[in-house]
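All protein chains of the complex are present and in place, except for one that has been dropped.
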Amino acid sequence: MPENTKTALVIGGGPAGMEAALRIAQAGFHAVLVEKEPELGGTLRDLHSSFPRWENPRELIDHRIGLLTKSRRVTIRTQTAVMSSVRQAKGFRVSLKSLGNGGREGYEDELDVDAVVLATGFELMDASVYGEYGHGIYPGVMTSLEFEGQLKTWAQRAGDIAVDAPHGVALIKCVGSRDRSKGYPYCSKICCMYTAKQAGLVKDLFPDTRVYVFYMDYRASGKEYEEFVRQVIEEKHVRYIRGRPAKVLPEDGRLLVRAEDTLMGIPVEVAVDMVVLASAIVPRPGTLLLAEMFGARTDEYGFIENEPFEPARSSERVFYAGGCGFAIETAGALNQGAAAAAGVTALFNEER
Amino acid sequence: MPRERYRDRDENLYATVDAYHLVENLEQCLQCGKCAGICPVANLSPSYNPRQIISDVLSGSTSRWLKSEEIWRCFWCAGCYTLCPVDIHFPLLMMQLRYLAVASLHGLKYIAPFKRFALRAREDGLTFAPGSAKGRERIMGIRGGIGLTPWPEVSEKAREEYRALFDMTGSTEYLDRIREEEDQPLELTYLEGRITGA
Amino acid sequence: MGPDFHTSFRLERIESPLKRELKDLFGIDVDTCLECGKCSGGCSNGHVFDYTPRKIVQLVKLGAEETLLKMDALWICLSCQLCLDRCPSGIDIPRILDHLREKSRRRGIPATRPAVGLFHDLMLDQVRKSGRVSEVGLMLRFNVATGQYLNDAGLGWKMFLKGKLHPFSPSVKSVKEVRRLFEESYGKKT
Partner (left out) sequence: MPRQRVVNPEEKFPTVPGTVFLFRSCTGSLEYPGTENAVKETLASLGIHALMDPDQTCCSGYLLTCSAHKPEVSLAITARNLSLVEKKDLDTYTFCNGCYGYLSELSHIMMHNPAYLQMANDLIARWGYRYEGKTRIYHVQEMWYRLRETIGQKVVRPLAGLKVGVHYGCHYLAKQYGILDDGGYPTFHEEIVEILGGTPVFYKERQLCCGYSVGRGFTHREETVQPHLFKKLTSARDAGVELITTVCPGCNVALDREQPNLGKRFGTVFKIPVIDLSQLIALAMGMPLQKLGFEANTIPLTGVLKKLGL
């Protein structure tokens, strides 16, 4: 098969971006994978364990990086940002800038690419909008991503772990999601599953810590998802209470969560040491800039929108995958990465 | 929880309650419980639960609340409204529930004190003026002592117009109709549904 | 016991020995409850219960044993097994209520429906004594104890004529073993 010079630019080195770059390369075309962080992996790097099979996300990242570095058709540009792009007849002229150290800092270069895949991922909404939960005020209140970091440090320090074991942890779901008045009306899809995972992990690390999950529904609509949540409730004995907490209060140095158990119809309170807020999933600010740069369509919240009847394509020669489209779990991000790659390779094959 | 009986069922309870269209978005309620969690009254009375009242009004489940003592417990502190993810103004719903209760001559004893206040306010142009001369003198003494006019200045014109508005809007007539002696017995009194053992 | 008004329920102080008891004795794991409400929906007396079957399971999880033992539902549950039959997790709610009923009797907590409590004692007492239930004997003792002497007498007479009632029902042969069973579970009955 003759060496083909068609090149696709993949922006974002998370699971979706890595998958897209890999599939494009495997199909015989060139892929330039741009990532502004020093390492590939995206949000996946911050996570500890995964659902529904408690696997280590690090393994998936290392496996993908192994394939990407081996492939001759993939150029990995970490610590690099896309500064501007000009649409041409059959592609874009893109200017890249390397950000970090390694001597090439501030170095800019131009690149002609034939298609773009946006895979810039998502981030969590700023939970301090919820004065009643006290994020940013009480040290024990943290968002779920911050809590992943806490889980990682606990897991690494296996030895003297009992030292700062919390007696009680409360995880609050739908903070910002399904909330028209302070956040977003939509459901962020994956918080139910990762909250169950986090709750289960705490029970694994500290069996006699009391863990509570305050929920309105638990949405476990995936393969082995329901069994996963039932396992966390029945075997790991995480206490699920249906009721969206009204307030977090300081009480004798601990945190008091005030809510109603709507299934019992009684107000309940629980004193805990940590409160984890499953904050709403929103697109990264950069996604909006890139969407304008490449003429991609976005919805009212800033997520990338697809063209009618084209699941992975946002506009001419512009594809997208993963969290920048909407909240998505890792497996979904990989699928969408492959779908975007399929779109790119189909386009390239037509034009050969 | 006050016991439900099928004959209490009233399909358009919500429409009759929200006669003033002040709470148009009740159907958006997610039944999430934030209101009952913050409610200072629900915290103290097991059989009072704002979320339950919303779901009953929506389902027209029963008009039992109209004959209950619970709806007269709401503090009107609007904590539920402040926390509600879909901005349901529950206190305004509660206010209108009370109108319906009064219309069916229930809970009159819980509105009698305010009838007295209203009728006195109608004369003074301001509320909470004590009825007794002794009370009034005490206030005039304190006010005089700190350099204010002995009685708050409310012009005659203001009082006239205030009284006229009472009469024109039918408020005076509404107040007259509230006669404590005609109070119907409340069918649903406060239930001692405590959950003990914690 | 602190101020005299109701305060909201503190979750972190829940100790539910009852939950462990049900697990050890009958293998009932209330944590498997999906809180779906099928049991309450189907319950034949549910509309009259002060706590629906679903809430009863939750009260076990909340460790609210006092409330459970003083519940009206204990004495108006028909043990029709509909809730068990419908439960997606197979939680044996009738068995929970049986266990609580016994516990409540042993602790001498007055039944919210005295007649049902009385009938409950008389029947078990008869089984302890004769190893079986004799309708005539039981009804006679119940009517005497509740002072409704001629209650259902007409019906009883007609059944007798049709040979449906046997005035004398002999004890089972191994009545000693039955008594020992009762002693083991109830302790020496004076």
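Chains: A, B and C, in written order; residue numbering restarts at 1 for each.
In this section, a residue touches a chain if its C-beta (ideal position, glycine included) is under 8 Å from a C-beta of that chain, and two chains touch if they have at least 3 such contacts.
Here the structure is a predicted model, which means the values were calculated and not measured.
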item	value
Contact with the hidden chain (one of B:Ala15, B:Leu105 or B:Ile142)	B:Ile142
Contact with the hidden chain (one of A:Leu249, A:Leu263 or A:Leu288)	A:Leu249
Interface with the undisplayed chain - residues on chain B	20-22, 40-41, 44-45, 72-73, 75-79, 81-82, 87, 91, 95, 98-99, 102, 109-111, 113-115, 117-118, 121, 125-130, 139, 142-143, 145-148, 152-155, 157-159, 161-162, 165-166, 168-171, 174-175, 178, 190
Missing-partner contacts on chain A, residue numbers	128, 130-134, 136-138, 181, 247, 249-251, 256
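Here is the rule we go by: only the chains that are shown with their structure count from here on.
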item	value
Between A-C and A-B, the pair joined by more C-beta contacts	A-B
Centroid distance [mean C-alpha coordinates] between chain B and chain A, Å	47
Centroid spacing, where centroids are CA-atom means, of chain A and chain C in whole angstrom	52
Multi-chain contact sites of chain A, meaning residues that touch two or more partners	242, 258, 261, 264, 266-267
Per-residue overlap in chain C, given as positions that touch at least 2 other chains	8-10, 59, 62
Chain C residues within the chain B interface of the complex	5-10, 13-14, 47, 50, 59, 62-67
Sites on chain A touched by chain B in the complex	132, 174, 178-182, 216, 242-247, 258-262, 264-267
Interfacial residue positions of chain B with respect to chain A in the complex	1, 28, 30-39, 42-43, 46, 49, 51-52, 79, 83-87, 195
